[in-house]
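Pasting a structure below so you can have a look.
One chain of protein is taken out of this complex; the other chains stay put.
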Amino acid sequence: MAFISTGYNPAKPMENRITDIGPKDYHDFYPPVIANNKGKWSHHEILEPGVLVHVGDSGDEVYTVRVGGCRLMSTSHINEICDIADKHCDGYVRFTTRNNIEFMVDSKDKVEPLKNDLASRKFAGGSNKFPIGGTGAGVTNIVHTQGWIHCHTPATDASGTVKATMDTLFDDFQQMRLPAQLRVSMACCLNMCGAVHCSDIAILGYHRKPPMLDHEYLDKVCEIPLAVAACPTAAIKPSKQTLANGTEVKSVEVKNERCMYCGNCYTMCPSMPLADTEGDGIVLMAGGKVSNRISDPKFSKVVVAFLPNEMPRWPSMTDAIKKIVNAYSNGANKYERLGDWAERIGWEKFFSACELDFTHHLIDDFRQQAYMSWRQTTNFKF
Amino acid sequence: MAFISTGYNPAKPMENRITDIGPKDYHDFYPPVIANNKGKWSHHEILEPGVLVHVGDSGDEVYTVRVGGCRLMSTSHINEICDIADKHCDGYVRFTTRNNIEFMVDSKDKVEPLKNDLASRKFAGGSNKFPIGGTGAGVTNIVHTQGWIHCHTPATDASGTVKATMDTLFDDFQQMRLPAQLRVSMACCLNMCGAVHCSDIAILGYHRKPPMLDHEYLDKVCEIPLAVAACPTAAIKPSKQTLANGTEVKSVEVKNERCMYCGNCYTMCPSMPLADTEGDGIVLMAGGKVSNRISDPKFSKVVVAFLPNEMPRWPSMTDAIKKIVNAYSNGANKYERLGDWAERIGWEKFFSACELDFTHHLIDDFRQQAYMSWRQTTNFKF
Amino acid sequence: MAKHETPFLDELENGPWPSFVSDLKQQAEVRAKNEKGVEFQIPQDCVDDLLGVVELSYKHGRTHWKHGGIVGVFGYGGGVIGRYCDQPKLFPGVEHFHTMRVNQPCGKYYSTEYLRQLTELWDFRGSGVTNMHGATGDIILLGTTTPQLEEVFWTLTHDFGQDLGGSGSNLRTPADCLGQSRCEYSCYDTSALCHFLTNEYQDELHRPAFPYKFKFKFDGCPNCCVASIARSDMSFIGTWKDDIRIDQDAVNKYVEKDPAYPANAGAHKGRDWGPFDIKKEVLDLCPTHCMKFENKKLTINTEHCTRCMHCINVMPRALKIGKETGLSILCGAKAPILDGAQMGSLLVPFVEVNADNDYEAITEIIENIWDWWMEEGKNRERLGELIMRQGFQKLLEVTGIEAQPQHVAYPRTNPYIFWKEDEVPGGWERDVDEYRKHHLR
Partner (left out) sequence: MAKHETPFLDELENGPWPSFVSDLKQQAEVRAKNEKGVEFQIPQDCVDDLLGVVELSYKHGRTHWKHGGIVGVFGYGGGVIGRYCDQPKLFPGVEHFHTMRVNQPCGKYYSTEYLRQLTELWDFRGSGVTNMHGATGDIILLGTTTPQLEEVFWTLTHDFGQDLGGSGSNLRTPADCLGQSRCEYSCYDTSALCHFLTNEYQDELHRPAFPYKFKFKFDGCPNCCVASIARSDMSFIGTWKDDIRIDQDAVNKYVEKDPAYPANAGAHKGRDWGPFDIKKEVLDLCPTHCMKFENKKLTINTEHCTRCMHCINVMPRALKIGKETGLSILCGAKAPILDGAQMGSLLVPFVEVNADNDYEAITEIIENIWDWWMEEGKNRERLGELIMRQGFQKLLEVTGIEAQPQHVAYPRTNPYIFWKEDEVPGGWERDVDEYRKHHLR
């Protein structure tokens, strides 16, 4: 494979350089019906799961068919999306903030052919390429992160846990029978690259072992003061270490009891890896939200302290999620988000309704605001 | 005045010493109707402000007449209480947890003579000795602290601010026309010797100047390390100081910007007084409660950051309190405590309803949990 | 004739509320006249001087009291607060003006006979000024001189059978609501438990061995009339486990507005709130919405009732607390100094109150907590602050109580869980060289 140059000259990087031009202008990408009615929409309706119509003041209509997107996506798949959009949608398509794909058409009669086309496409392995759904009071796509596909700090895989979960919740992706929206998010480490901290259900990769110390290389690869400073709990201090061969090297020491396995040190210093087959796994959180509807946005709460990484399909995790979704579906009122339901019945009843164990790990002990989460009243349910 | 000994011999303190005998046995002090019906009460009724009846399963009744108590009380006043109790109540009386006095009689016909007797008694200055009231949905006695009568750290007087406030709220002491109980508390410094931190309305004495340093005497009178350690904000450090006469002494230095005028240092070290005529004054808090009824117990919130000490009757303070009580009385629902009302209408409306200014001082900036009090939603009222 | 002019204080004689100034003036006069011929052991004009010193504070806007120094009775670390005036020349009568804290009887019932004993003693050996009562609960005898302390103590113990209360880094004087003595809501005998524990822990009350003060308060039910949840390191609040007992006839009396059944026992009589409306006033305000009133029948879904007391408070003739009673224990309440105020946090959802075995189940918890706090608590660190510093889990550990969802208002919002090494398979020691076989540098 021969190197083909664009004309870029590494010796003169500034030659003909273009910078700071920002993103493409969105106006170029609006389908005509969107361009014509922007800012003048009257109302909308979800006709069936995955199919919306928006009606303009002008009477114009745009029909949107939303399909599940696997945001880890090959160019082949994107090209297929383009084929569909060219065929049905005059060459336009959009992606949602939760990585679904939206095909829009400007009249009702174009909807069925589009739907049929989408539904007909399957991957060789049998799964749907473009499942229709993700609207209204149901489950939509999981926003997630890199996991073992690309990142250096994950405690679990992202795409795999998401696939297993979406398979489990698939019916609710294609239906609108839950009390309200149910948003599942996934982040593969504490950095929480998704908005996992305020999702109805959050899957979080978590380490449980303090970093290993690669003393022999540490000082060569890392800046010790940066590694020390990285630790939020001040668990790391510089120390001299004697290697097996007797040489003394500069390195660090970790006070294991103070470590909360956040991996900040590893981000700063590759000689402090934390990943461990048995130590790593999944934390489940629940009850968060971001919309301001009825109740204020709120953080998710840890409801399962740890589940092991059970590759490739994480059955204990999907079971627990299923239990939560079922209990919510049976128990909540119309329009009630998962967290609002849990608050209404009381978190003590949440655990019994979902058949989840409550363990000491679920009691907050991080910083002073932990106190706010303890029960300061005699008002509780047995 | 000649010293009269009990028999105690300072040279032999252990001789005939009696210790660790605890309080008097409460059984000795129960009026017969109480002793007979204890644990077997059926129900009660507040017949009119200050007058309760409790009915036993046995059919026995005890009528209680509650009167305002000025808990700073002379033996003359106590003796007068005894006279009344002897006359009407077979020689028994009790005090409530909020320093009111309760006279109990065991039949209805004894109530009127008792009430008349109580109401007839006035101090030479004209005030009531035994105002009847303090029950139900009204204002009861203010629990308070020492103030200028006895303590060394107050930022205001206790008995005086309480007298001024109770005069202002007197009608509501003698009536039951508020939406719910309204409990006012008073503490003369940040130590908050009353449960001021969770009262419907709290009057709090507050300093606003960092301690003065009596360098010449500091090291003689205080243990410098203890003074340094006392400071919660680490504002104090040891330092050498040169006096006007040139002598160098060991003393301390205070970083004024870090000081929150809590007076902890002064408690440890008399050479660091904070009291100041202009600096000291009143903070008003509101919306706290301790009962678990309907809503959980909650802390009072600072609603007026500062009011000067206006001796002898603190008119700005009583005005502000009156405004709060009026707005609450007009706005709240039946059974709704002040804090529940403020939460229902939103604190932004509380300030307009009470005609109080909101200033930057009212925004929490103490420790990390301050964050919890900021508004993390778009749900607010203009 | 008053010894000092008190123009400021005189203003506080006006108005309807009892005037402490008038009372002090009356007391000054009684002492001046001394009709009873008391052989005052401290200056006869001390109340005059007290008025004088307070007047001066009203002028300056500042206190004129100084630190106490260590005064007390032999062998006790508490019960006396020392106090000196910072203008002793002007007010010699209050130059020394210590207070004594006398342990009040549970429920604060008194016989006049006993009260008169006290007043007589205090006229003789003190200022004749008191607080009935202090904020913790004690009878406060306000103002005497050092030599009188032992004398007063002697009389209290020998003649009255009465001990001092707490101060300093001790167990403080426990206090209770009146409980079963006169309240139908009380789920246990607050006074019996308060009295028992006060006696049981006399040593802790009198001899400082704690990192800081420690308070017990006892509420018979969640109405919290002694505010235990807000101001006691351990708060004991009555509760029950079974159904609220419902007298359906009585419910209907309320609904029918029978005058013998006023809403909330008449507590709202002073305003016309309209006729009683069981839906609006009870069902809709029940915080858990666990009540129904259908076909003249009230039902409560006990599983969801949090025993907040509202419905019982509104209809005390119809609704009664359950029969399976006990108490909840909450820990750590305190005033805001230093780290911010705390309410008590629920540690024990339910424990039986059993006098027959000397409240064993309760004293065990208390003593486990004390052991921990005495071991780990820093100087001047309240229990609540220790719990905050070491975590609620630690409190569970030292008391041997299992974590339950009842312990939290909501589970943690951060995933920063500290695991113990033995909870994690394989432990924490790992071989980096083994790891590097699979993960090159």
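A, B and C are the chain letters, set down in written order, and residue numbers restart from 1 in every chain.
The rule we apply is simple: a residue touches a chain if its C-beta (ideal position, glycine included) is under 8 Å from a C-beta of that chain, and two chains touch if they have at least 3 such contacts.
These numbers were taken from a predicted model, which means no experiment stands behind them.
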| item | value |
| --- | --- |
| Partner chains on view for the chain not depicted | A, B, C |
| Touching the absent chain when the full complex is considered, from B:L118, B:I132 or B:L190 | B:L190 |
| Contact set of chain C toward the excluded chain (per top definition) | 60, 62, 64, 66, 86-88, 336, 340-341, 413-416, 438-441 |
| Touch residues of chain B, complete complex, unshown partner | 190, 197, 204, 206, 208-210, 212-215, 217, 221, 256-257, 260-262, 270-271, 273, 275-276, 278-279, 283, 285, 287, 299-303, 305-306, 342-343, 345-351, 358-366, 368, 370-382 |
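Criterion: only the chains that are shown with their structure count from here on.
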| item | value |
| --- | --- |
| Gap in Å, rounded to a whole number, between the CA centres of chain C and chain B | 13 |
| Cα-centroid distance, chain A relative to chain B, in whole angstrom | 51 |
| Contacts with two or more other chains, residues of chain A listed in rising order | 368, 371-372, 376-379 |
| Residues of chain C touching at least two other chains | 222, 229, 237, 287, 308, 339-340, 343 |
